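The complex appears here without one of its protein chains, the remainder shown in place.
On to subunit A.
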Amino acid sequence: MASAAVSAARPQQRAASFNSGAFLTQAHRFTMPVLILIVWQALDSFHLINSRLMPSPVMVAESFWQLLVTGQLLGNLWASLVRVGIGLGIGVVLGTGFGVFAGLSRLGEDTVDSTLQMVRTLPHLALIPLFILWFGIGETPKIALIALGALFPIYLNLFAGIRSVDRKIIEAASTLNLTHAEIIWNVVLPGALPQFLVGLRYSVGIAWLTLVVAEQVNANSGIGYLVMNARDFLETDVIFVGLIIYALLGLITDQMVRIIERRALAWRPSFVGTQSNRGAL
């Protein structure tokens, strides 16, 4: 009991002393962006820049509010999220399947790896014309493109991760009377997980990038559609809203993967401290 109390108290102390420093750093980080916003607003207010080309922050905020209350923003945001969700889902599932197959067996490597490596050298965005001819201009080509883009980082990282699992640990596990499947499940796949999550972060980034491009080519919904429409009507403020939404979505999803990492890799030394702190926070 006593030893448990001591070990629980220590990380809490560390967290407390750490947080005051972290707060200052956080505050410093926001100084520059806030300054830029102020200068930007001032330039617009004194008509030093053409607000038609460069709307002021206040104008952008107003237009954001307008889009929100008319329901345009949420509807199009949902359309974009669905595309990324489905495309990313398909890409991750396929990438994981191929990665596990190629990583675990020589046969898998021979059948899958060289083909995927060849396709990988092709920039997947270059396939847009082909995908439109194949799949039309509906949701299918967009989702297919996102899936294709997301597949490779997952595949490459998982394959490399599986192959780099410490042979000595596998050997030790094989002296513990484990079946082949148990070794894969308990040793190989957890060992490849950190690398898989690196791949996932890349995939999420690529999914958003692909979405931006795909929605600008031909869409009648989505954030990209909103932005392209705004271009036709010279609504630069709406374009800015679209860009900010894109940035936020990228940021949020990256944070989500980080949270998954922190939970799934709680055993790693860099996370061990965070893990014990979580109760205190």
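Brief remarks on what is shown
One rule holds in what follows: a residue touches a chain if its C-beta (ideal position, glycine included) is under 8 Å from a C-beta of that chain, and two chains touch if they have at least 3 such contacts; residues count from 1.
The rule is simple: contacts and distances are computed from a predicted model.
From the set "ATP synthase subunit a", "Acyl carrier protein", "ABC transporter ATP-binding protein" or "ATPase component ABC-type (Unclassified) transport system", the protein name that UniProt assigns to the chain left out of the figure is "ABC transporter ATP-binding protein". Within the full complex, the residue among A:173, A:243 or A:257 touching the omitted chain is A:173. Interface note for the absent chain: among A:23, A:65, A:78 or A:267, the touching residue is A:267. The chain not shown here is touched by just one of A:54, A:94, A:160 or A:183, and that residue is A:183.
Think of the hidden chain as still there; on subunit A it touches residues 3, 168-169, 171-180, 182-183, 186-187, 190-191, 193, 265-269, 272.
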